[in-house]
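For this view, one protein chain was removed and the others were kept in their places.
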Amino acid sequence: MSHPPVTAQTACRYRAFLAGLLSILLTGCSQTPISFLDPQGPVATAQRHQFGLIIALTSIVVLPVLILTPWIVIRYRYGAQSAYRPRWGFSKLADIAIWGIPFLVVVVLATVAWRSTLALDPYRPIQGDQKTEPLRVQVVGFDWKWLFIYPDQGIATVNELVVPAHRPLALELTSASVMQGFFIPALGSQIDVMNRMVTQLHLEADHTGEFPGKNMQYNGKGFSHQRFVTRVVDEQTFHNFVAHTGEGGMTLDARMFDRLMAQNTGKTLAQSLARADVGSNNDGDGKGRGDDAGRLRFGHLPDDLFNDIVGHVSPDWASIPVASTGKANDASSSQEARP
Amino acid sequence: MNHWAEWLLGRLDWSALPFWDAIVDPTTKNIVNAIIASGAGAMVILGGLIAIGVLTWTRRWRWLWSEWLTSPDHKKIGIMFIVIALVMLARAVIEAVFMRLQQAVGLGGGFLTAEHFGQLFTTHGTIMVFFMAMPFLTGIINYVMPLQIGTRDLSFPVMNSVSLGLTAAGAALVMVSLILAPFSTGGWSGYPSFTESAANPGAGVDYWIWAVTLSTLSSTLTGINFAVTIYKKRAPGMSWFRLPLFTWTALCTAILMIFGMPPLTVATALLALDRYLDFHFFTADLGGNMMNYVNLFWAFGHPEVYILILPAFGIFSEIFSTFSGKKLYGYGALVIATMAIAVLSFTVWLHHFFTMGQSAHINAIFGIATMLIGIPTGVKVYDWMLTMFRGRIRFAVPMIYAVGFIILFAIGGLTGIILAVPSVDYQIHNSLFLVAHFHNMLIPGLLFGMLGGTNFWFPKAFGFRLEERWGRRAALCWIVGFMLAFFPLYALGVLGMPRRSAAFFEPAYLPWTLAAAVGALIILLAMLLLLIQLWVSIRDRDTNRVPAGDPWDGRSLEWSVSAPPPEYNFPVIPEVHSRDAYMRQKENGRGAHPRPDEYTDIVMPANSAMGPIMAATGFLIAFGLTWYEWWLVAAAGIVSLIALVARGYVRQRTRTIPAQTVRREHEAWLERVSRIRPVSRREEQTPANQGLAMSPLEGAIQ
Amino acid sequence: MSHRQLSEQEAQEKSSELRTYLWGFGLALVLTLIPFGLAAYTQTAARTLYIVIAVCAVIQVVVHFRFFLHITLARNKREDLQLILFTVLILTIMVGGTLWILFNLYYRMMPAMLP
Partner (left out) sequence: MTATPSRHPGLNLGHAHGDAHEASEEFVFGFWVFMMSDLILFGLLFATYVTMLGGTAGGPGPGELFELKSAFIETMLLLVSSFTFGMASLALKYRTDRKVLVAWLLVTLLLGLGFLAHELYDFHKMFTEGGVPSRSGFLSAFFALVPLHGLHVTGACIWLIALLGQIAVHGLDTPTKTGLMRLAILWHFLDVVWIGIFSLVYLGGIV
């Protein structure tokens, strides 16, 4: 199960109310789910729940401060006629309360935190309905774009993560550059990606749609442009996407890899490819979500590219199917299906 | 010729000028940024020139040297620390406002280049923490703590002056980076491998490394100095459980400095080894890994945030009890809570990198350890509320800051607890929610503390009260401006906006960033009001003098001496018989200012040039290292070594003030005090208040 | 005049202090020689050896503090002992925590770094 245990019923209603209010307040004017307050998967849903719960629990000890302080300040102001006890400095009862109640609250908070943290460990696979195998995707953070490799499908994309709904996602992540943070707020947790290291992240999407993804760890000039789109589609569309990309996608050869390794944003990369007449298979509308997202799709790539990047080994370029190398790079994107 | 220039200047060349980019690549954006950057550089030069000009014009160089720079007097050193803090603050605040403006128009771009924005948040964070907050709190402790424990100076007065020098050198280095640019863009936490030479070969990161290193050295020495002083130099009878609470927090702060600074020293030193000597600690290849750095940095970073907040807690404790006309509630609990916070703060550092990928158990354990800190902190908050309870609360400026603090800090604590839950932190880590959290602790906590403390002790240090009305206006603007500037960031954070973003692409963020910009402008206004307050106060200083030294009916020993205090603080070292020593003295028969039976010669530390020498050589070494001017490093290094060795040969280390002089000065002051009319608390803010409080109970009750 | 006029008591103290140094030196020597001898000249199993090295090192540190630095459990002034114990506490937290965290991270994301 992916939902963490729900504690008190009342707290639950409270957080539902709170979360609802917050999401209306915060995301009212945006149609795309950009935040976990408008969750699109089990992890984000659980996080929204926990967020509300923690606020509710902590409020037990924080609200009294917010309420009583103004009251005390007004009641005992200089000039008011309330009691004055300049030498009063200790009360056993009060001391028990101010140590005891926060302590109890922390005990409850600690229990909640312990269980939710173990339940939402990013390394922990999500058990969807048992029939579907998780979809494996390998993520590489470059300066300043994301490469998504689908090892079982033999395809790869840049700045566009296409996944089927209702199927658990098992991500393996690394960085080809400095440390970065991989994050799709509407789906769930973020995780750091680091050079020579492999971290893992498990997510699942409940609804189709387009959700923004981003880098959270500052890595230089292009940082705020290092965004990608997560497109959650139905199973059939996903199959089409895989098939079309496999046929019509570009080839990720050594030259292309150098371009990826260079410091550029997805957008400038796509532009430079177009200029160099390599042909980009950017979607026709170019502007995915109001800006040039710089998406690329690759149908041919070397085997085991991800592990070679992790191990700082030169990829096995020879393993790319020879037949397609020549022509694929000028294949235009027109034939590609857009779900 | 060229060869010589290279030898002399290292890698310093034309491209270090702040407007170079605009010359090489004159795009509109580059030109705008060049104008801003050069303006800042010009301000630094101008400021320096004006200072030099004024000193020369008024022939104050000798005075500056012998009365201030070489003085071992803890009061003067404290004031100089605060002056550094204020100068650096001016810069960091302007940077903050620029960042808020950038994000207000940041939908799709903004007016600053990404590079420039990177330098802004890095210098803002670095300055605020290392060159604003640390000098400010060090200055206040320096000034107040020896007076509170009834001693004449710190244990190591010359080392104190060296600490000041090192901080000044670091601050100067950061300022110079405005003229010979650029500074690092790696944030105040400077994570590699972004800050390794592979990704960032320029001088920026090196500026950062050496500035921070100078500051940590200074703080380590300061910590040792404070701790030894509190251990060894308390007045007779001042037992541990009679220490004023501010001194307790100063002690815990000192301990945190002693044990919390080494991890940062190690982290920056290893980073420097990587960058200068091709070591491989944090590089991605050859067996290094940057996780070590992250771990070390936060092993420092978390204790650091409590270094920043504990002195403020101490100040608020004094303010709450003084302005409630009441004994502190739960002294024992407050002491225990302070110590608990200090010790616990060493056990939670991992909460800054919950998302790095370690096992859920580790995350959960550190998360829970973090929440535990909420308990002692909560106890403190409630103790302060109970201190006000059944008191007579006077809304002097310090008290407005204190009340604003207690409410806003509770909110910041709440968001801290949210961040401490790892599974939730996975959502809001490195978002603006985090930025809102820590400003929520730093501004109402640390900054209000420093401002409250300044308003509280200013009359002690300078002999006249700060003006009340402008002070109130400023305080209110602070509170309102803070809320408007930072509460929207919570919303932006849960909406997923990353920190350190020069630009964003979600229209949904726009209303919030606009609101925050307005808030920042109100804060700027508050800052302006503070300046007006200061100006008005100086203008009207003669009506607001408090020569008797006790304007607020204070409770601890610093209020028992004149304002400003004599250089030896106490003509005769007081004997302490209880907590709230001075209040007790006032309540007892002998009166507020008993005449001492006899005077003795007073031995004070002699002036020493070690501080300025260390400042100069420290700066030159750091500058040389930054720009690869090895001759400069060697020369300055040798000079500082010689100075250190030579200092050992100096035997003229003290100066004696004859008992006669002490008697004359003190008797004259007592004479003056005897002619002053004691005032009740009702007249606290009127010119009638000359620093003599009416017998406590009569005075406090209307 | 080589010796200052030592009182009876001082003379006693002096010889007892001298004994302290000699004891310390002797113990330190033995505690160095044991692990060194075992490591250099015997084929002791690695595990045992690690334990012997660690135990000898810890005892030797205590010996140095006790016999060379004169840190004792005496009641009159305890700041030194408190200070050292507090340092040990902080060291344990920082060093222990660092090792725990980093080896866990290695285990989870870069097994090559595990020894």
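Lettered A, B and C in written order, each chain numbered from 1.
In the analysis below, a residue touches a chain if its C-beta (ideal position, glycine included) is under 8 Å from a C-beta of that chain, and two chains touch if they have at least 3 such contacts.
As the structure is a prediction and not an experimental result, all values here were calculated from the model.
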item: Contact set of the excluded chain (shown chains only); value: B, C
item: Sole residue of B:Asn289, B:Thr370 or B:Thr415 that reaches the chain not shown, by the stated touch rule; value: B:Asn289
item: Touching the absent chain when the full complex is considered, from B:Trp20, B:Trp208 or B:Phe259; value: B:Phe259
item: Touch criterion as defined above, residue of B:Ile84, B:Leu270 or B:Ala508 at the omitted chain; value: B:Leu270
item: Where the missing chain touches chain B, by residue; value: 155-156, 220, 223-225, 227-228, 231-233, 258-259, 261-263, 265-266, 269-270, 273-274, 277-281, 285-289, 292, 296, 299, 641, 645, 648-649, 651, 653
item: Residues of chain C (touch criterion as defined above) contacting the omitted chain; value: 1-4, 6, 9-10, 12-14, 17-18, 21, 24-25, 28-29, 32, 35-36, 39-40, 46, 49-50, 53-54, 56-57, 60-61, 64-65, 68-71, 74, 76-81, 83-84, 86-87, 90-91, 94-95, 98-99, 102-103, 106, 112-115
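In the analysis below, only the chains that are shown with their structure count from here on.
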item: Interchain centroid distance [CA atoms averaged], chain B/chain C, Å; value: 38
item: Euclidean distance of C-alpha centroids - chain A vs chain C, Å; value: 49
item: In chain A, residues with contacts to at least two other chains; value: 123, 194, 196-197, 199
item: Set of chain B residues in contact with two or more other chains; value: 289, 291, 356-357, 359
item: For the chain C and chain B complex, residues of the former touching the latter; value: 79, 86-87, 90, 93-94, 97-98, 100-102, 104-105, 108-110, 113
item: Residues of chain A touching chain B in the complex; value: 4, 22, 25-27, 29-30, 34-37, 44, 46-47, 50-51, 54-55, 58-59, 61-62, 65-66, 68-70, 72-73, 76-79, 82-91, 94-95, 98-99, 102-103, 106, 109-110, 112-114, 116-124, 177-179, 181, 183, 185, 188-192, 194-197, 199-200, 212, 214-225, 227, 289-291, 312
item: Chain A residues within the chain C interface of the complex; value: 123, 194, 196-199
